[in-house]
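What you see is the complex with one protein chain gone and the rest in place.
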């Protein structure tokens, strides 16, 4: 195909959008709607995943040091813990800290009825262990991490919230499967919808396609304007969907950040930041919009080219 | 319109479905997809709501009876609690039960270091209160319920998990707003998609509509077959969507029930039962399918009737 | 029956298709409308059908004054017209039978009557065998004759035909013209737009010439009883 022919067909495809106003509008509407749905589902899924991560990070593994651990042992244990993989952070809790914590906790029970139960256990009488409170990175590998921690010098035993960890791991897996499953389902549904829309749109123009064939146009010649038209519609839809999803997401972020007190505002820090997703979102939208629109309509005319 | 005319037009509408196979398929595909999306979103929303309810139900309000409460007072308190609204259940915990619970709980701490701390508090020395553990129905009204419980004869004070309650109430509100908001958004998106699909479908048949007008058909005469066709397509889509959603839901229920151990299987009891939703689901699908399909296509031909 | 007074039709692009167009066609008349390509013949018919609206002037069809006609009256006005369109306008999703029957269905004619009348009319245009064919499965001339059958089937007071023989061979054309003539003898107004001057000339009927959107000649029929009539009536009632 010559360059001028290519230019002509491209122009043709673009001007078809303006010419078939009703159908272009409708197709853009459908495609935008589908991209928005899938985008919202993906963002929700990302956020729930991150929320579960956050819950997981709240749960600490406690590494109890031997009762007779001296400062040098503590220091070397700290170093050793720093060398264990899959660990996010660790905080040292001394024997005194542990006792004070326990005291304040017991005195809170039943209006302080047992507030003095632990009097006299201070100093060398302190029966509690010094410990490191460790947060792990990937909860699903917590068993290995705990095993490694238990082997470190100076460590007496390791207390892992293994039940909770198991729960969180399975919750996260469920959320992952469920969430991305939902995204996949919505994306599939969108594809069905878009495919059908494009088929109807092309069907409405089968006469035009037919005539072109009889004038001696090759399939490629007929397809190119449809490809251009579909791609342009896909890109427009992608831009619109990106605008809608971004606007909504920023709106939600603002609403949450303004929620002030309580549970909702604490959510704010677990929400996936807009800056970290927009480029991915836009990229995925543009690419899938262009592919669906362009390839979809070019492929849909196949059955009408058979004359 | 005569009865035979009506019968004819109805038959016409139905046979149009077979005649416009491609467009019927496509429309049914789109409509089914949209109903499925909305249905899945609604079921998810229902379930998350119920899950939050379940979490709420786990949290008990504790009604402490006066230290010197005798059996008669306990009995009358029990009656009185039964008369307070917004209460789901209540369990009596005697002084002895409370002590035993506390003992077993304390002996679990730090490898039983404090196991004997409470020895000697049995019988008349028991400093603990007898109590009723009460679960409330609607967490958002917990404040009123607690106030009422506190006023009952024989009650010393009431311990309510007010913070958690607040969190759960706002969580539930968020889930409600978010979930049904999602349903609304998906339903709206579906409407946009369906509306556009119907518009294109009707557009592809504008010539036919046009010709009918020139032969002297009234708008009603032209509209009726479209109404019938659209309604039938709506009902078919509703039935398909119902099948898909039901199948998927039953599948999920089975998967969860077979999950055996752990957190996932405990979910089973909080999942909304299929038997309690299927009729509502089917009803909503059929009605909205018929409305969208029938009214949608009849309304979409309006612009083409203006000749 | 049909009256145009000072009618002007300017299409959106600025094309003036009719200008100061005056014509009156009475009940039972048979009128040929002749004119060059683009003279305004189809526009004239489109205005009668209320497919297009006049820019200026007064149009009265079958008692309906188009300056005052209400939207919901238009279908009823159209039912008093039987039209053969230049581009046929058959419904592609209906068989020949259904296309013809449709013109009766819109007026709520009982099914029994439709079942006897449609085959009769299909027979009249010589297409009794093609009842079950869809328009795309018929030749150009066959489609044109189906369009004619549809125009005739509900016995409208006015029949309007735009080039009804444009795709039909001479013998058949004469037959069809004779059929239309016979119909006009029983009180139906017939307007035939055609470019086949010679065919029109054979029938000695009122002939209106349109040129550049104006009536330039309106010749009365030859008073003598034309020779074809005996034969023509026979055809129509066959």
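First chain written, first letter: the chains are A, B and C, and each begins at residue 1.
Keep in mind that, in the parts below, a residue touches a chain if its C-beta (ideal position, glycine included) is under 8 Å from a C-beta of that chain, and two chains touch if they have at least 3 such contacts.
Predicted, not measured: the structure shown is a model, and the values here were computed from it.
Undergrad: Could you run through the displayed chains and say which ones the absent chain touches?
TA: Across all of the complex, the chain we cannot see touches A, C.
Undergrad: Provide the residue numbers of chain C that touch the chain removed from this figure.
TA: Given the touch definition above, chain C has residues 11, 13, 15, 34-38, 41-43, 86-87, 133, 137-142, 144-145, 162-163, 166-173, 195-198 touching the missing chain.
Undergrad: Since one chain has been left out of the picture, which residues of chain A touch it in the full complex?
TA: Within chain A, the residues that touch the unshown chain are 1-2, 4-5, 8, 16, 19-20, 205, 207-208, 210-219, 221, 307.
Going forward, only the chains that are shown with their structure count from here on.
Undergrad: Quick one: which chain's Cα centre is the longest way from chain A's?
TA: C
Undergrad: Where the centre of all protein Cα atoms falls, which chain's Cα centre is nearest to that point?
TA: B
Undergrad: At what distance in angstrom does the C-alpha mean of chain C lie from that of chain B?
TA: 63
Undergrad: Chain A to chain B: how many Å between their CA centres?
TA: From the centre of chain A to the centre of chain B is 25 Å.
Undergrad: In whole angstrom, what separates the CA-based centres of chain A and chain C?
TA: About 68 Å separates the centre of chain A from that of chain C.
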